[in-house]
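Okay, here's the structure, questions in a sec.
Note that this complex is displayed minus one protein chain, with the remaining chains in position.
The block that comes next holds chain A.
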Amino acid sequence: MIEFRAVTKRFEDGTIAVDELDLTVEAGTITVFVGPSGCGKTTSLRMVNRMIDPTSGTILVDGQDVSTVDPPTLRRGIGYVIQQAGLFPHRTVLDNVATVPLLSGWDRRKARTRAAELLEIVGLDPAFGKRYPAQLSGGQQQRVGVARALAADPPVLLMDEPFSAVDPVVREDLQNELLRLQAELDKTIVFVTHDIDEALKLGELVAVFRKGGHLAQYARPAELLSAPANDFVASFVGRDRGYRTLTFLHADVPVHPVTTAKLGERTTVSDWTLVVDDENRPRGWLSGVDGEVEVSEQDLISGGSLYDGTSLRGALDAALSSPSALGVVVDEAGAVTGVVKAGDVVEALAKARAAGEVPR
């Protein structure tokens, strides 16, 4: 648990980067600090591991006032990941990951073994261990950065815009990976970003900062969207917050059966038949053909996002983006379980709205 108690940081030039911050980061959660550039996110984060000392106020990590702990010792117990990964260019990937264990006095063999384990945990081939950071892609470097921060198994992890320098596809991978890791490791994570989508996706609790180092709102993502505390938060989470809220609403939408045909099979089809592969995963739609045909790849009309049966937003996206207006529902293995109809989704939406679950 990390507690900020009336923490203020005023730099020598008079800039107030953080102003009377009171906030508690619960143990075992991902808490996101989000806000526009210069609002004091990095400063707040760096006060936790004493890279910056507050002008006034107290920060407690697991009940201990950090100002009473020798900074290097404190830092070895707090993982830290930054935007450019900050890897040591002159050390191999393995030695980069082994940094904190070595600093903490582990012997080299044990530290390297642990480092190799971590590469696997963050989804990197251990063969990468022998490379230098310059021989990795940005996304891979970022994974190494995460592995390095986790090496000594610190209870607390500070992440400062760790994924903002990689392209959107890789970023999404890394975000999913972080959620998967967190489900296993149960760390206390403070994650800084200026991307509200990332904040809403990753944060169990999200702290929205505004310029001057003020905390504008500290709440769960769904609450930020449905009940923004003020105009600043409302405009920061965006005009489309009504739509975003759907991500957090459970979809009570009936799943209908759908006629499917296997790829390569000779079969009788009717309009809008869903074509699947051998594992029953959707490949595309058949339309405009009736009667007996051989189902071939080139007749397929592809498109439409898949719906995993959880949020109302997923259901809406799937139904609206499907060429057949039927949203394809898949299970965890990606196999088709049925379809949702746009009409049903809109009806569910109207119900949620009537119940006051969707902001206007």
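The definition used in the following text is that a contact is a pair of C-beta atoms (placed from the backbone, for glycine too) under 8 Å apart; a residue touches a chain by one contact, two chains touch by 3 or more; residues count from 1.
Here is the rule we use: contacts and distances are computed from a predicted model.
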Record-based protein name (UniProt) of the chain missing from this complex, from "Xanthine dehydrogenase family protein molybdopterin-binding subunit", "Osmoprotectant transport system permease protein", "2-ketoisovalerate ferredoxin oxidoreductase" or "Electron transfer flavoprotein subunit beta": "Osmoprotectant transport system permease protein"
Hidden-chain contact residue, picked from the options A:100, A:119 or A:246: A:100
Residue of A:49, A:182, A:226 or A:245 touching the missing chain in the full complex: A:49
Among A:38, A:86 or A:155, the residue in touch with the chain that has been omitted: A:86
Listed residues A:73, A:230, A:270 or A:296, member touching the removed chain: A:73
Touching residues (missing chain, whole complex) on chain A: 49, 51, 72-76, 80, 82-91, 99-100, 103-104, 131-135, 148
